[in-house]
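With one protein chain held back, the other chains of the complex are shown just where they sit.
When the chains are written out, they are named A, B and C in that same order, and each has its own residue count from 1.
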Amino acid sequence: MTIVPALDLFVAGVVLIVAVWTVVARDSSSAVVGFVAYGLLLALVWVRLGAPDVALTEAAIGSGLTGALLIGAAARLRAGESSTSAEHLGGVGRTLVAALATIVAAAIAVALLSLPDPAPSLAPEAAANAGATGLGNPITNVLMAFRAMDTMLEKFVLVIALVGVWSLAPDGAWGGRPRSYHRADPEGALVFLARVLPPLGVVLGIYVLWVSADHPGGAFQGATILAAMWLVVLMAGLGDVPEVGRQQLRLMLVAGPVVFLIVGLGGLLLGGAFLSYPQDWAKPVILAIEFAMILTVAATLALLVAGPPERSAEP
Amino acid sequence: MSGPVAVLESAGSSGALLVLSIVVPVAAALVAFVAGGRRTAWIALAALPVGLAVAVAIAAKVPQTGGALVYLLGGWAPPLGVALRADGLSAVMLVVTACVVAAIGVYARADFRVAAGAAEERAPFTFWILLLGVWGGLNTVFLAGDLFTLYVALEILTFAAVPLVCLDGRAETLQAALRYLLFALLGSVLYLAGTTLLYGAYGTLDVVLLSRLVTAEPAVLVAGSLMTVGLLAKTALVPLHLWLPPAHAGAPPAGSALLSALVVKGSFFIVVRLWFDVMPGLQSVAATQMLSALGATAILLGSVVALRQERLKLLIAYSTLAQIGYLFLMFALAYDAGAASMLKGDALAGGMLQAMSHAAAKAAMFMAAGSIYTALGHDRIAALAGAGRRVPGAVAAFALGGLALVGLPPSGAYLAKELLLRSAADTGQWWWAVVIQAGGAFTCAYLLLVLARVLGPVNRTATADETTDETATKRGRVGWSQQAAALALAACSLALGLVDWSAWLPVPPGTRLSSSLVDTIAAAVWPVLAGGVLAVLLGRWTPPPRGRLQQAAAALGPLRRAGVALGAGFCRADAFLRQWPVAGLSLLALAIVFGAALSARY
Amino acid sequence: MSAVLDLVTIVAVSAGVFFFLAGTVGLLRFPDTLTRLHALTKADNLGLGLVALGLLPQAGSLQNGLKLVCVWLLVLLAGATVSQLVAQAARREGSSS
Partner (left out) sequence: MSETIVFGLCAAVVAGLGLYGAIVNPQPLRKILAFNLLGSGVFLFFGVVARRGAAAGFPGDPIPQALVITGVVVAFSATALALALLLRYFDATGSASLRDGAASNAGPESTDA
């Protein structure tokens, strides 16, 4: 058994080395690459912590999509990086920040280590109430039943963030398309990938949603895969980002939270509570919400990566 | 809101009102998003009265429950599920928020209208959805009984607020928005770190359940200090205010009103929840005195720097800084050293009342400033003369809002001041009484400075300047509805002191304007006098060119020079504190000092 | 029987790890982008292939085994494409400077 703590120590050590690298690396592109590697390593940590659902989320969103965003931004900002000289901190200041950050981190570490043992846990309660939804995956139960409000509000966060990103468009480009990716070589490798991968990816994304009823997976993780497939197609120039004024697109972007709200209000009207599910229909209703959610989340994530509209609607 | 019954059972059908109060703005935002075009504004405007009615209904129900309206979402009781709770504090904040949002909606109708021929325009579309987003986020903040739901609500609030700053797309507002977002994100992550520790210690994030469990353990002390400091960063309490002045001054008027009046109150409200509901017995003399001392610093710094501003919107933004400080004075006054606990009494009521009247008054003032800007084509304080003739309603709203802020009877701020002073006297903390009075005088000082310009004679040289000024080229007409909206809010703020708040706030029944006529007049006169002196000594003004006043000015010479030097010093201090690394250091240092203050209780 | 399968696993995974190590050393030590890519492909193709092969006997069911093979194939596809793109970008940057 001693090999397992050794493995944990090794993983933690590598995670820390890469984390330090992302902070101290001289140029931003290297730091971003370091961050993507860090995110993947973190997924390992999550598996070791017994949370495969989170590991999937971390790898897909924390590392994959965030990485894609950061790499794109780093490439566009490269020209301006050398001219950045603002708000530099001298050596003394850095040391001071380092000292204070160390104290805060140490306090948190002490707090974490001082937590009571045995730890308080809601796992037994979650297990006892799992029958109410008919789903076998406890995390899906939490997200869709016990704390459905958070999940619904989080969909709203996505919509608001997207409106925020769109609000940064130049006035002339409103209603138009987000930044177009330049057409790749039609014979090139990317176009090949964009033709081969998406069919597989779509199947995989829906599979990840489908199994989430009883196994690790879920709407977010599946949606991220779908979003990634769409982004590959866009980057290869095989498709165009839709115009932000399109009604169908907007419907898709709110379908998840709207279905959630309708089901929630339905629960209220049928005599139950807001966001409660009918006894025998819980599983199909939840899967219906998740299906609406996967479309919404996939579209929102992809458009958040694509950025504000930059071209007007007319070609 | 104690007792197991209140926690675990929904209060029948009226509890569904709490759900509606969140669902109305959220659903309206989603529908408005799909509808697009001119319909976006109409949907938002239609949601305003509905939301207001829901808020009023909640406020009417809460006193009948004897504690709080509770709703269990999905029928799941905490700790597994999430509960919505409305106590008196939530109820009044819901109503005030709905009123202010409605007034801002009326005001913004003219500014964010889609031109007749156009299908859809960027700024109107985003403004209306973000307005509903801010509203939904705030309602969730006031109602959520779970620390993680509060986190999601805070993020809704932040993500909706930040784009409002840079709706016009100018480079400096983009920068202000970016600084705002980045600093606010630091704050929310610290808050989230605290929630983890609390969950790890007690296995629940429910506010009421936690309040029965918390004891002074290391994890709780660390959590308390991280969460408090994170929220202070989002509230922009000095010295964590680097983002506020440029963001609040740069936004379009309706956006500024929303940000200054309401958005900062969201994180403030969570601080109140945290200190009074989650861990009231955990605070210490050191921690409460420190928090209020930060508030006092904010009053001093914000007011003096406000007096030095050239532009009206920046002046109002710095006044917000000072007023945020005012909100934190109640923490020292509400701490009962004997019981070693935060008490819900006069001080809390005063603080909340201050928050409410500031919300109404500040929104009115920003809206009025926006109208003045539109009418004159600029907002340079030195050249405001003549605004009274062009937009009399807006100037009146500005003056009334200002008087309400100063705390002249019968304003809400006056009652708040009375309550705070009473509690200062009860607890023997005379130094806070001094700070409270000084705050009123300072507010009066910058109000007088502006009003003197607005009502004064038109300055020929300034007018000549103005015609060459590029910003002055775009003068516009201001509709009556905009001025009326601002005026109505200002009047609300002035009338808040007439209400008997005992049904919602922890004050004895019948608490309203209690003092005699003489006292009232004295209370009205002395801040004006003191404010006048402060304005003369510290304000930015040019001595009159001739006449008797000039001799008076000359006689004041040395004092005035000292005042100017002092003002310049404060401006430099403010500029220093608003550098990113300095603010970051302050954030870390405050977290550590709070942790130490909380643990140094025995 | 299971001992033999375990041995296969140990040998194949160890060989895979060796190729990963070699590829990583190459990635860190080689002078330019193209040679680094050259090193990396060893890790991707051969290393991962051997690890997947080694894990097959431990998969337990046909379904899980198929999933392992799918993982390997997908990484091959992605790796090959990305190598192409990186090489193209490197060539473009090299010719422009």
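Quick note on the criterion: contacts are C-beta pairs under 8 Å (C-beta built on N, C-alpha and C of every residue); 3 or more make two chains touch, one makes a residue touch a chain.
Given the structure is predicted, the values throughout are model-derived calculations rather than measurements.
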| item | value |
| --- | --- |
| Neighbouring displayed chains - absent chain, whole complex | A, B |
| Contacting the left-out chain in the complete assembly, out of A:Ala37, A:Leu168 or A:Leu209 | A:Leu168 |
| Residue numbers in subunit B that touch the chain omitted from display | 80, 148, 151-152, 155, 159, 162-163, 166, 169, 171-172, 174-179, 181-182, 185-186, 189, 192-193, 196-197, 199-200, 203, 242, 245-246, 305, 308-310, 314, 382, 540-543, 553, 557, 560-561, 564, 567-568, 571-572, 574-575, 578-581, 584-585, 587-588 |
| Footprint left on subunit A by the chain that the document does not show | 4-5, 8-9, 12, 15-16, 19-20, 22-23, 28, 31-32, 35, 38-39, 42, 45-46, 48-51, 53-54, 57-58, 61-62, 65-66, 69-70, 73-74, 76-77, 80-81, 83-89, 93-94, 97-98, 101-102, 104-106, 108-109, 112-113, 115, 117, 119-124, 126-128, 138-139, 141-143, 146-147, 150-151, 154, 157-158, 161, 164-165, 168, 218, 220, 297, 301, 304-305, 307-308 |
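Operating definition for what follows: only the chains that are shown with their structure count from here on.
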| item | value |
| --- | --- |
| Whole-Å gap separating subunit A and subunit B, where each centre is the average of the chain's CA atoms | 33 |
| Length of the line joining the C-alpha centres of subunit A and subunit C, rounded to whole Å | 26 |
| Distance between chain centroids, defined by C-alpha means - subunit B, subunit C (Å) | 57 |
| Residues within subunit C bordering two or more other chains | none |
| Overlap residues in subunit B, where contacts from two or more other chains coincide | none |
| Residues of subunit A touching subunit C in the complex | 188-190, 192-193, 196-197, 200 |
| Interface residues, subunit B side, partner subunit A - complex | 10, 16, 19, 23, 26-27, 29-30, 33-34, 36, 71-76, 79-82, 119-123, 125-126, 129-130, 133, 136, 140, 148-149, 152-153, 155-156, 159-160, 162-163, 166-167, 169, 174, 193, 197, 200-204, 217-219, 221-223, 226, 579-581, 584-585, 588-589, 591-592, 595 |
| Of all residues in subunit C, those that touch subunit A in their complex | 74, 77-78, 80-81, 84-85, 88 |
